[in-house]
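Here's a structure for you.
For chain A:
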Amino acid sequence: MATRIVMSKLSPTMEEGRILQWLKKEGDPVESGEVVLEVETDKANMEVEAMGSGVLKRILVPEDATVPTGTLLGVVAAEDEDISAILAEAEAVATGISVGRADAKPGTVPPSGAIPGVAAAPHPATPLEPAAVPPPHDGGRIKASPLARRMAEERGIALRLVRGTGPAGRIIKRDIEAAATTGTPAFGEVGTELGPEPPYERVELSQLRKAIARNLVQSLGPVPHFFLTAEIDMGRVLELRAELNKSLQDTGLKIGVNEILLKTAAQALLEHPDMNVAFAGDHIRRFTRVDIGIAVAIDDGLITPVLRDVAAKGLRQISVESRELIARAREKKLAPEEYQGATFTISNLGMYDIDEFTAVINPPAATILAVGATQEKPVVVNGTIEIRSRMRVTLSCDHRAVDGAMGAEFLATLKRMLENPLRLVL
Partner candidate 1 sequence: MATRTTESDELLGLARDQLVEMLRWMILGRRFEEKTAEMYQVGEIGGFCHLYIGQEAVAVGAITALRPDDYVITAYRDHVHALVRRMDPNAIMAELLGRVGGGSKGKGGSMHLFDRSNNFLGGHAIVGGHLPIAIGVGYAIRYRDSDAVCVCFLGDSVANIGAFNESLNMAALFRLPVVFVIENNQYGMGTAVHRAAAIRNLADRACAYDGMQGWTIDGMDVLEVRKAVEVAVERARTHKLPSLIEANCYRFVGHSMSDPNYGHYRTKEEVRRYKLEEDPIKRFIETLKKHSMIGEGDLTRIEHEVKAIVDGSVESAKQSPLPQPEDLYSDIYAGGYADVQRRDPWR
Partner candidate 2 sequence: MAVITYREALNQALREEMRRDPDVFLVGEEVGAYQGAYKISQGLLEEFGEWRVRDVPIAELGFTGLGVGAAMVGLRPVIEFMTWSFALLAVDGIVNAAAKLRYMSGGQFKIPITFRGPSGAANQLAATHSQALDAWYAHIPGLKVVAPATARDAKGLLKTAIRDDDPVVFLEGELLYATKDDVPEDESFLIPLGASDIKRSGNDVTIVAHSRPLHTALKAAEILQEQHGISAEVIDPRTLRPMDIDTILESVGKTNRCVIVEEGWPVCGIGAQIVDDIQREAFDELDAPILRVTGADTPQPYARNLEQIALPQADHIITAARRVCYQE
């Protein structure tokens, strides 16, 4: 039985979507549930799955085209099946297609209800001349105005991920401004969808809150994240900690799991220098020193004091210095150079009893490790169930600088080290 592939409404605010990539071509066999294409919505890039099996009989909307939700994108059917009825129906709907928004009419604000570039449909839904499609950004040279290039660099926005609305897809000032805010749609936009607003109290933004907002919206949107999670047995770390603290009793010093994590991460980064990096537009910076940021929650936000050259320091020094940094962070007494320039970051929400979470990379860093609570849970060990102390960590990586296997290997090393922590003392 033939099944339609449609531009679904994937978010409450979504009115149109753009075909990023067809993963199948016409005639390819398709299994039900198999991903056949990727679309870009106003929020994210989504995968679209086939609802039935057969072959991809027809592709009706080419890559890079933007169409309203509800538009028929393709048809999956048996190889010999007649789909003319479906095609005729689609034609009758006569949905407009805009290609790459090259013909978008910008104006200051588009008239309400109208979707820029969609109202005028110069072509029928099929067929589209490939020549009319501007080159997608994943192949050719990116066209951007000099100003847009500068703004993108200043804001850490990857031009490759910005859709240009200027002539021939040129990325211009307004596109960068739009890209800088797509991570968090303006509240008003959402409000109109939600109907009457619930009562609220207006809380003015502190400068810090503004800075966080400004910086982090440049993260998830422009920075292509991927996430890796591992569960680590912390039993021996806890034993080690107890031993160490016993021996340090008379000094007043204490070693915590956090410090052990810092030391371990630094050691693991030494073994995986390709993870100690930042993406810098036309090159990757591979840092030759491990400086780890420690996410610290403070009254009206968070801040990440940076412990320098962690790999060169012993647990004792790490403990003294990190506790001092964190204390001053809470008092908001850090100098800018003390919270900038981490090559790796650890965010630990274990104290809040969070099992696991994903953290947003703080550009220009390429990685951040989200650490959950260490919890006792039943684990199968050598065929028997044992109660073990387990901790779940999730590593967020900037895919521009780091690949999945690299991240996985790093995480494996980190796990191995934490499960055999005595080496750290060496």
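The working rule: contacts are C-beta pairs under 8 Å (C-beta built on N, C-alpha and C of every residue); 3 or more make two chains touch, one makes a residue touch a chain; residues count from 1.
Selection criteria: all candidates are chains of the complex that A comes from, given by their letters.
Bear in mind the structure is a predicted one, so any value in this text is a computation, not a measurement.
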item: Candidate from this complex that touches chain A, chosen among 1 or 2; value: 2
item: Touch list for chain A against partner candidate 2, complex; value: 105-108, 145-150, 165-167, 172-174
